[in-house]
Every structure is written in C-alpha cells, then in structure tokens.
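What you see is the complex with one protein chain gone and the rest in place.
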Amino acid sequence: MFGYTLRRLSLACLTAAVAVTVLFVIIHLVPGDPVSIMLGPRATPEMKAALTAQMGLDRPLPVQLLTFFANLLHGDLGIDVFSGRSVTDIVLEQVPYTLELILASILWSATLGIALGCYSAVRRNTLGDRITAVLSVGCIAAPSFVVALYSLLGFAVALRWFPAIGAGEPGDWGDQLNHLVLPSFAIGLSWVGYVARLARASMLEVLGEPHIRTARAFGLPERWITFRYALRIAILPTVTVIGVGVSFLLSAAVFTEIVFARPGLGKLVIDSITTRNYPIVMGAVLISTLVFVLATALSDIVNALLDPRVKSSVS
Amino acid sequence: MTYKTRSELRVILSHLLRDPLGLAGLAIVAVVAFGALTADWITPYDPIALNIMDRLQGPSAAHWIGTDQLGRDTMSRVIMGGRVALEVALPTIGGALLIGLVLGMIAGFGPRWLDNLIVLLLDTVRSFPTVMFALAVVALVGPSLQTVIVVIMVTSIPTYGRVVRTQTLALKSNEFILAERSMGASTPRILAVHMLPNVMGPLAVLASMDIPTVIALEAGLSFLGMGVKPPTPSWGAILNDGYTLVRNTPWLVIAGGIPLIVTTLEFTFLGESLRDVVDPKLRKQR
Amino acid sequence: MSTREALLEIRDLSVDYATAQGALRALREVSFTVPKERIVGIVGESGCGKSTLIAAIIRLLAPNAAIRSGTILFQGEDLLGNTEKRMRELRGTAISMVFQDPMQAHNPVLTVGRQMVDIQYRTGISGAAKRRRAAAMLAEVGIPDPERHLDQYPHEFSGGMRQRIAIAMALMARPGLLIADEPTTALDATLEVQIIHKLKALQTEYDCSILFISHNLGVIAKLCDEVVVMYAGEVVERGSVRSVFHQSIHPYTRSLLDCDPGRIKERTGKLPTIPGEIPNLVSVPPGCIFVERCPDRIACCQCERPGWHEAGDGHGGACHLLEGP
Partner (left out) sequence: MAALLEVEDLRVRFSVRSGSAGILRLGAQRWVDAVAGASLTVSEGETLAVVGESGSGKTTLARAIAGLYHAQEGSIRFQGQELRGLAEGTFRPLRRHIAMMFQDPVGSLSPRLTVKTLITEPYKIHNFKDRDLDEEAIRLLDMVGLSADFASRYPYQLSGGQARRVGVARALAVDPKLLLADEPTAGLDVSVQGELLNLLGKLQDRLGIGILIITHNLNVVRHVADRMAIMYLGRFVEEGPTGAVFAAPHHPYTLALLAANPEPDPDAQLNRIELVGEPPSPLDRPHGCEFHPRCPFAREQCATQTPTRHRPTADRHYRCHWPQVWRR
C-alpha cells in the first residue's frame, strides 16, 4: 500500500510538472502580450520595456521556464506589481474559500447521489427508479451558473432564506455555513444527478455479478448484500469519478463565486482580469491545476485502499 | 428463422421514437437546430440593432419577451443565441472528437513509449480546470468566439482520447482483431474497418452528452463577459444583462435561462437515449 | 427409482421466461426425485434448462421468470409455497450451492475468512468460534495452512483452490442437499478429478445428497448414483446411472452417448453427431420435443407428446417407442 501511494504521488508530481510546463508554453504561444495587457493601451514603449525586463520576459523561453520552475520550488510565483505582495500569498489566501466550497459540494452531492443510485438500483424498473432517473438527468443538464443565478434570485433575494453574497463573518462558523448553502447547492446539483446515474449503473453491474448470487444462495440478509457485499465494490468507480470531477467542480466554483460575490480562486481570477493583473491570473490557474492533480491522486489512493485487488498487484 | 438486417441508423431512430424522453430530446434539438439555421429569416428584429427608445420594455405584442437595456428585441436575441450556442458546440466537439480519436488510436495501437507519452499529455491537459484555463487565455487574447472554441476544444480532447485509447486497447487483444492480423490485414485496414466502427458508438454517445456541457460552458463564459464578444447575442450574455437589471426586467433572466436549460436538458435526454441503443450490454438483451 | 426416502421431490415443474417474442417455456413438466444420501446427476446440453431448474429450486430465478405450475417438495416442505423469509432460512443451511465459475463466485473485496464467517450469521456462536469453524472446514477440503488463508482475498487463490473454498462454504452448515452447478467445467482435467474425488468423499462423510449438474457424461458416470437426462426443458429419461448409460431407452440419450468421442476408441473420420438444432421454446411444437433430430421417429411423434413410461427399477423415459404394442 505504501509503495502504491508513493508511486501514485510521484506520478502526480510528474503530471504536475508537465502540466505546468505545458501551461507555460501554451500561454507563451498564445498571441497576446501580458505586458501590454497589464499596462493598458496608453503605455509608452519605455514603460513596456521596463516591465518586460522586470518580469524577465525578455529572456529566452527555456530560461524563463527554468527560472519559473526554480522559483516555483520555493513557492515563489513572483511579486504582485500593484500591491507589492507575494503572488503566492494572494492566491493561497483565496484557496481555503474555494476548497471549502468544493468539499461542501462534494460531500452533500456525493452522499445524496450514491444514496439515490443505490435506491434506484435496488428498486430498478419501479416508478421510483424512473422518477429518480428523470430527475438525475435533469440535474445533470442544469448549468451550474444558471442554478446559482436562479437560486440567488429565488432563495436569497425573493424568499430571503439565505444570505445572498459573501462568505460570512470570519470566525463565525454558523454564518459561514449559512453562506455555503446556496453556492454549494448550485455546484452540487448537477453532480447529484451525475453520481446517482453512475452509482446506479455500477451498483446494477455488481448486483448482477455471480458472487452476489453466491451470497444470496447462502441466505445472507438482503441488507448485507446491498451494503457490505455490493456497495463496497460499486463505490469504486464513483470514487475515481469524484476525483476527476474536481476539475468540473473548480469550473463551477468560478461561476458560483461570481454570482454570490464569494471570495475564492474564481473571483480572484475574474477580478485580476478586470484589473489587468496578469501574474495573479497565472498563479491562480497554476494552483488550481495542482489542486486538481492532487485530488485525482488522492482518489486513486482511496480506491486502492478500498480495493484489495489493486493493493496486491503492487506488493 | 429469418433475420432482417436493418441499417444502424434505422435501429437508432426507431429506438429514439419509442422512448418518450429521447423523442422529446430529438424534437427540441430539431427546433433549436432549425432556429439556428434559419435565424437570419425568422428573427422578428435585428438582434443587435440598438433602439434606445424601446429600451427595457416588458413583454408585448411587438416584443414577445420584451427588450433589453439597449432596446434590442429579446426574442430575436434568444433565437440568435441558439445559433451562437451551436456555432460553439459543434466545431468544438467535432474537433475534440477527431483529435481525440487520432491520439487515442495511436496510443492504443502504437508502441508502448508513444502510448505512455500520449497518456501523460492527455492527463496533463485534463488537469487544467477548464474555466480557469479559459480565463487565463481570454485574459491574454481577449474574449471571442474563436478563443472559446479553441480553449474548450483543447480541454475536451483528453476525454475523447482516453475513451478511444481504452476501447482500442480492449479491442486490440480481442480475438477478432488477432484473427484479422493473422490473416495479414494491414494496420490501417484494421484501424479503419474493424476498430473504428466499434469505437464510434461510445464516442458518439460521449459527444452527444458533451454538447450540453459545452453549451453551458460557452454561456457561462459569456455570462462572465469572457466568452463571445458583445454585441453578439449569447444566452449567457442575455443572462448577464438580466442579472444586472434583475429588479427592473425579470424577463431577461428568464429569457436567457430557460432556452439554455431546455436545450441542455434535451441534449442530455437525447444522449441518454442514444446510449441505451449503442451500449452493447443493453443491446444484447433486446 | 430407488426405494430410499426422497429428500427433494420435483413434480411437474414448468417455468416460463417473459421475452420480447413471447413466453419462453424454459421448463415443461419436469419431475424427478433426489433420494436421501444419494448423488443425482442432471445431464444435458446448452439450452436444456439445467440452470433454470436449480434457480427454481432455491427460488433465485431471474426477474422475468415465472413458475407456471408444479411443486418442489424438500423434506416434505413445499418450497414454492414458502415465504421469501423462510427460503432465506433454508438457503445455505439446508440447501447450499456450488457454482460453475470459481473465479467469480466470491466477493473480490472481502477476505475469504470474512465471507465464511458471514454465512454463519445464523449460528449463535462467537466470532472467534466461527473463525475456527471456517478454518477447520478449509482444512477439511484440503487447503493447507487454513488459518493464514482465511485472511487472504479470493484473487490470491487459484481456480482449483477457490472451488475447494466454495465447497467448504457450502458444506459448513451441514446441509441436507448440495446443489453443484457444473462445478468442474471451468477447471483443468487433472484438477477436475481431485474435486470429484473430494466431493464424493465429503458426501459420504456428511451424509448429504448432491444434485450434480454437468454436461460431461464422463463426470456424471464417475460420480453419480442416478441420472436425469434433460433436453430442451424436458426430462427425457431418468434412472440409475448404470441402467441409463448401459441400456438407454430414449433416442436422445443414446445419441448423446454415441456422440461422446470418449466412447469411441478407434479413430474415425466420421464422428456421430445429432443434426439439427434445439427447437424454439417460444412456440413449442406439439409433438415430441426431440422429433426433429430423432433418428428413430415414427408417425405419431410429430403430433403427440409422448407420455412417461417406466422400464422398471426406477428407470423410465418419455418416448413413443416405449409404448407397448
């Protein structure tokens, strides 16, 4: 198990390194010049030259990349020209807000989704299953920013059940939780449908496997068969998908943070684009990429923990 | 026993027509496609013509769902928005599918080192959170239809590439492919005649399920002002107008949101229904 | 059949499957008896209804299956009239099963020990005692070092070992009836012999009856006391193994035995076969089910279903040729 974890993490490091490189190269290949963007249309050539030199953009690409990596290893993403603070600090300040939003969304949507999926699989082809199926597909299709918008207008503006904007008072857990409800609802809704469909499919597949017939032939209680014998296997693909789905949730979080004016990576990026603060945009994209790489590695490790077949293929 | 051999397309169509949700999906998708194709003729007004005199009007006989803050006819903008949605979705998915197909097949059928390389590349690109990555690019080159298409395409390639690779790998050790090789079939022939038809099914389903995602992404980016450039009408842009003016003009939020939700919903239903036909496991039971 | 007391008695069992084409009559009026402490083999080719039959006995039929008629008496108790709860009480205690594919018969994410402890959930003994019994049972079926093996997962065992584990689990509660569904088909010949010998030894030791399903005539001949021959959902012949194999009375049994290349010692370029295919069971033909492929058919076979004819000593068959003049 330890060997597997180590291997998976080193693979994650490799992926992250390549991802950063590719990102770096793509950004440099894209037409568009960060310096002009940061300085705006009225910049003089001298100003541009000065900033280019200050950001190290006048050096050849490989050198820039190496410097970038060397700095990255120290956690240094450069200095924000506007506030004079470290970009890393500015970005990391926002990470907890986004992370807590994503975690809250995963938590409620995966729980509900798996429960619905199990229900559907056990009661397959009943009215309940069909209703769940249509609802799930409906949830999948609902674009998260529209859900965010409508729930803001409905539950916050019209009904005033929940606060409309912000992340709540720092230190006040209840208030923060209250501020999490609508955004995590908006992000998680389509995920509920997705997880439910997936859990139903894998549950049905497992319930059709011969070993379940064996368990039934030994008269094991149906509840054991569903939860101890089938769900433990059926949950494996769901765990993988949740790991990969963090990318999807990060995207949804951007929209939601804007709609609810919540602090977080998404809001930081949008604000920085408006203020032409390019290094911050890059820093935020980078950090969110790393978050995602880590999340997939984590889900693979959890998978290996739950599935003895993976473990033994390693040891 | 006699066997009627029906063409693949007819099997799929007859299934869709029997499934109420699939039928509804097909119908709405047809309506959106029709609207997109004929938008130039059926829009009652020019969707980008300003008419400050008529700004922020409520629904009326002249403007069925009112006008926006610049006096543009919302109905015309919604119809045109459908065209924009498809203009983004179709080339994006078409391109991603094609590139993914090629990369996936090379990875699955080619030498081990190439497979490793392609997988690493796909995994890397997959690890860019789509919207974040899109924002970074838009910040550099500015919002436009082309930017949105290219960015979403690039981030969608890994999904297709991985599915094709997995399928190809599974098929590669299948006895019928070994049989073809033992007969001396060339690699291009095996790929085109024997692999492709078996890979296309799941891929088509994936693509049809992906259309709503891309439409929603485009709308989302346009909602943030990072998608298509104004004054091009996009459902996301209409929603944004409505969001800022929600107190005076609630119909704008509804006019932008409803077609978006209905379209993504129906595309999803269509995709689900398609999957039921294509999925070999379900097919065997019929 | 024999005069021993019946453990399992199946009378006129008919099972249908609902299909898109209509009701598929998978079993039609199947009757036979499993006497106490005997091994009864069921032999037949694919599509003969073997799997449906055992699924009906333990009442684990597919959702689209329906029992049209018949009774299944187990120790005098009508299984078809039982509640699901009562059936669950019987499964694994009075009736247990060994399945065909040992590679997939066990839960892949639970240890063997856990699964063996779980199936003892009805006994009131402590967890440690359950574990000890599981280990003892593994030793019984010839698995060395059972204590250690309890903590292993199914994928860590070979196919032959897993089938031994399956037998250990099945016999743990000392059932009256063990149903074995092609338990050796997936195994190599040398392992098949080991398992057959083990089963025979355990059957004597545990005094249980075995209902042994196989398509392999040789295995049936070696293991069983009595045999039931099935074709396309019907019992065509049954009796003691010796009389059925030596004096077959049904043309299908004879053809099947003729086809077995193991019987033909001389090399021949022309092996016997049974031409034709199994009839479509959605529209069962009115006459004898075997008529289309029968080498000995007579006029009345086409239109009239043959009745059951006893040939003495529990040996009987369903064929018009058995009718007296």
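Per-chain numbering from 1; labels A, B and C assigned in written order.
Criterion: contacts are C-beta pairs under 8 Å (C-beta built on N, C-alpha and C of every residue); 3 or more make two chains touch, one makes a residue touch a chain.
This is a predicted model, so every value here is computed, not measured.
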Contact with the hidden chain (one of B:L120, B:V141 or B:A204): B:L120
Residue among C:A18, C:A201 or C:I264 touching the omitted chain: C:I264
Residue, one of C:A134, C:M161, C:I249 or C:C301, that touches the chain absent here: C:M161
Residue ranges of chain B at the interface with the undisplayed chain: 3, 5, 116, 119-120, 174-176, 178-186, 189, 193-194, 197-198, 284
Hidden partner interface residues of chain C, rising order: 45-46, 158, 160-161, 188-194, 197, 215-222, 241-242, 245-246, 255-257, 259-265, 267-275, 277
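Keep in mind that, in the parts below, only the chains that are shown with their structure count from here on.
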Set of chains whose contacts include both chain C and chain B: A
Centroid-based (C-alpha) most distant chain relative to chain A: C
Pair exhibiting more inter-chain C-beta contacts, A-B or A-C: A-B
Inter-chain centre distance, chain A versus chain C - centres from mean C-alpha coordinates, in Å: 53
Chain centre separation in whole Å, for chain B relative to chain A (CA means): 21
Contact set on chain B toward chain A in their complex: 21, 120-121, 123-133, 135-142, 212, 215-217, 219-220, 223-224, 226, 236, 239, 243, 246, 253, 257, 260-261, 264-265, 267-269, 272
Complex contact set, residues of chain A against chain B: 14-16, 18-19, 22-23, 26-27, 30-34, 37, 134, 137-138, 140-146, 149-150, 153, 157, 244, 247-248, 250-251, 254-255, 258-259, 265-266, 269-270, 272-273, 278, 281-282, 284-285, 288-289, 292-293, 296
Of all residues in chain C, those that touch chain A in their complex: 58, 60, 87-93, 96-97, 99, 101, 104-111, 118-119, 121-122, 153, 155-156, 166, 169
